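Okay, here's the structure, questions in a sec.
Of the protein chains in this complex, one is absent; all others appear in place.
Chain lettering (A and B) follows the sequence in which the chains are written, and residue indices restart at 1 in each chain.
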Amino acid sequence: MINALRWLVFAIAAFAMNFPILVTLVTSFKSTRELSTNPGLWVQAPTLDNYLAVFQVSDRLNIFLYLFNSITVAFIGTTLAVVLALPAAYAIARGRLGERTLLPFIVNLRAVPLIIFAIPLYMMFQWLALLDTRLGLGLILSIVNLPLALVILVNAIRDLPGELDEAALMDGASRTQILLRVIAPVCRPAIVTSLIFGFITAWNEFLFGLMLTTSKAVPITVGASFFFAASGGGVQWGVASAVMVVGALPPVLLGLIMYRQISGSMTAGAVKG
Amino acid sequence: MTLTTIRKGSLLAVAIASLLASPAFAKVTVLGWPGGPEETALRAATDVYNAKPDVPENDKVELLFFNRDGFWDKLQADLAAGSKAFDVNLLATYSIGRYAPFMEPVELSDEAASVYGESVLKTMQYKGKQFGVPTDLSMHFMYYRKDLIEALMKDDAAKAKYAEISEKHLGKKLEPKSPDEWTWDDYAATALYFTQAVNPDSPTRYGTVLQLKNLLFNMMVFQSLPRAYGGNWMDESGKITVNSDAYRKGLETYKLLYDAGATPSDSLSYEFAEANAAFTSGQVAAMMQWNAAASDLTSKEKSPTVADVTETVAPPAGPEGRFTHIHGLGFGLNKNAENKAGGQAFIKWLSSKEAALTYARNNGAPALTPEVVTEVAKERPDLVKLGEFASKYGYVMNGGTAAKALSVYELQAKEFTGYWSGQQSLDDALANTEKGMTELLK
Partner (left out) sequence: MNAQRAHSSEFRLLAMPLVLFLLVFLGFPAIVNLIYSVSDVSFETLRQPKITGLSNFAAVWNDRAFWQASWFSLRFGALTALLECALGLILAIFLSPLIERRSWLMAILMLPLMVAPALVGLMYRLVLHEFAGPVPYYLWAWFGTSVSFLGPTSAFWTLIVVETLQWTPFALLLFYMAYRAIPTEIVEASAMDGARRWHLLWYIELPLMAPTIVVALLIRFIDGFRVFDNVYVLTGSGPGGSTASLSIYIYEAFFKQGAIGKAVAASVILFAVSFAVLYGLNFIASRRKGALT
């Protein structure tokens, strides 16, 4: 009985939260003609034209390049953020270093619209030849990701029993060794969570992608609208939907793989005390 | 160090440089307006140019496109920071003053004046200097449902109802007229008549659809109404004249239509695409819309419900006449261009008759002089109308090309939508706009 209720709640939640995605999926199979006559959630005459338009590569449009760019910049922006945040989080949580200043300072970076840094960053990137490069965009995305990664990791390390460290210290291990051999392994769920959220944030970022790239390093969020812009500022909804579906696939796949990691490491042993 | 190592080193340097360099390297890179007919036309013109034997290899044109959303913001950042990513870039009448400091005046071909005419060339001038070649002209048409209006004019009972509605809402008895003879009051009366909230027998749910999103382009569509009543941004002496009866009349007409339910209540979030979708559904009788919508709204494929019965005329008239807001899109020269000479050469060719005709034959919307337009009249009858409307009804507000013209539209969008949505009074909206514009246009 209660299980049936659970399924019902799941179904309602999944439907409500995924409603725009459902509409996107349905719309991506509608023809232009059908779009103007049938707003409903079924497709009368499904067509693949929208997907064909998306996968057609020309000198201007190349969905594969945009996807590749996004994967690269999201990878740089995510791993770099976690690599920088983990040791700092350890120092903050255990060494009580910068707890009052550094931590709120970095968390604050999430509250401020970072786009105000666009102009000086643009000029700096010009000197460093980082404009329109995947590396350049990736570096900026790692700044965008730092606050969340740091908060999640500090929170996770604080939750660990102090005896873990004490025992290792007794054995004469240095802090760095403890971090790598003791803390990092048990923090795996938190690390993976930061990676997932970081990847999603980086994948979805729009404004820096727009400002700092022109052609070679254009990410998918920016490239997407190359496909569906129509005359006079119109939108080709069918093509827009198809490109959104394609653009969401990589993070979905990655999320699935990473999620297995989390659930796997959780069943391997509870970590909180 | 031997010669070969030096050569190897320099080869490496060249290889690295070419990896780092923008595509502008020894070419002419042109930044265009992405998506839509402007891109198609520019591509066609570029192909013709690149195929010319007298264009040197390293002056051939490569095209570059950004995102359409945020295009002007990004261009602003690029130009201000001195980007070398493109040599020639898109320019619009309303943004010319904003970008002119980062651009170079250009020289057009000798034919330009006879191809485009002085008034159209003016849309690309700032402080008396030519900053670009005007490739596309944008303006507004009144789109209406021919079937509905014709039925209305034939039906006596409907005429009586029409008179009753116009008297009740507009304070005067009006008779249905053909849209080409409309005043703005006739438009309003028709919009009300075809609204089910006002007239339950109306065949359409709404008489019109207004684009009221807080967006600068929507203000361009609105502008022609106050203009027909003599409205302008400022007078000859530079005094801001927005707080006038003309703007009052325009704002009140929109408010009246919105409050009466003659336009969807979500109109406050509508822009180009939403208004077209509403019209395409067949539930709207007439609307003011960009000329760019014409091909979609009359396409059987894209608008099966209304394609056959949609007609366009110039916007309605007011006491001062009939007006349509025009602005040009064109191409100018980046001050920091790496290949300035090549860019200038392309712009000069682009202003020639050959280029204009190529552009016109490939979906572009250049406003051509009557003599030139006849050469493409068969393929592009709409361009004849465009050129005719532009010369007869086209206008640019005083200050419409100022450095902060874009900000003026932004300001109006914010204040006027604030009034239409009932968040502030008409007096406040106009006073705030006047104050802001005085600051922006000083």
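By definition in this document, contacts are C-beta pairs under 8 Å (C-beta built on N, C-alpha and C of every residue); 3 or more make two chains touch, one makes a residue touch a chain.
All values derive from a computational prediction rather than experimental measurement.
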item	value
Residue, one of A:Phe55, A:Phe68 or A:Phe206, that touches the chain absent here	A:Phe206
Selected from A:Ala53, A:Leu67, A:Leu84 or A:Val182 as touching the chain missing from the view	A:Leu84
For subunit A, the residues touching the chain missing from this view	3, 6-7, 9-10, 13-14, 16-21, 23-24, 26-27, 35-36, 39-41, 83-85, 87-88, 90-92, 94-113, 115-121, 123-124, 139-140, 142-143, 146, 148, 150-152, 154-155, 158-159, 166, 169, 174-176, 179, 189, 193, 196-197, 200, 203-207, 221, 224, 235, 237, 240-241, 244, 247-248, 251-252, 255-256, 259-260, 262-263, 266, 270-273
Touching residues on subunit B - with respect to the absent chain	69, 73, 76-77, 79-81, 98, 101-102, 212-216, 264-266, 268-269, 271, 273-274, 277-278, 280-281, 283, 404, 406-407, 410, 413-415, 417-424
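Definition applied: only the chains that are shown with their structure count from here on.
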item	value
Subunit A and subunit B: spacing of chain centres that average the CA atoms, whole Å	37
Contact footprint of subunit B on subunit A as seen in their complex	32-33, 36-37, 59-60, 118-119, 122-123, 126, 129, 131-132, 207, 210-211, 214-215, 222-223, 225-226, 228-235
Of subunit B, residues touching subunit A in the complex	20, 22-23, 34-38, 63-70, 73-74, 77-78, 80-83, 85-86, 138, 217, 271-273, 276-277, 280-281, 290, 292-293, 295-296, 301-305
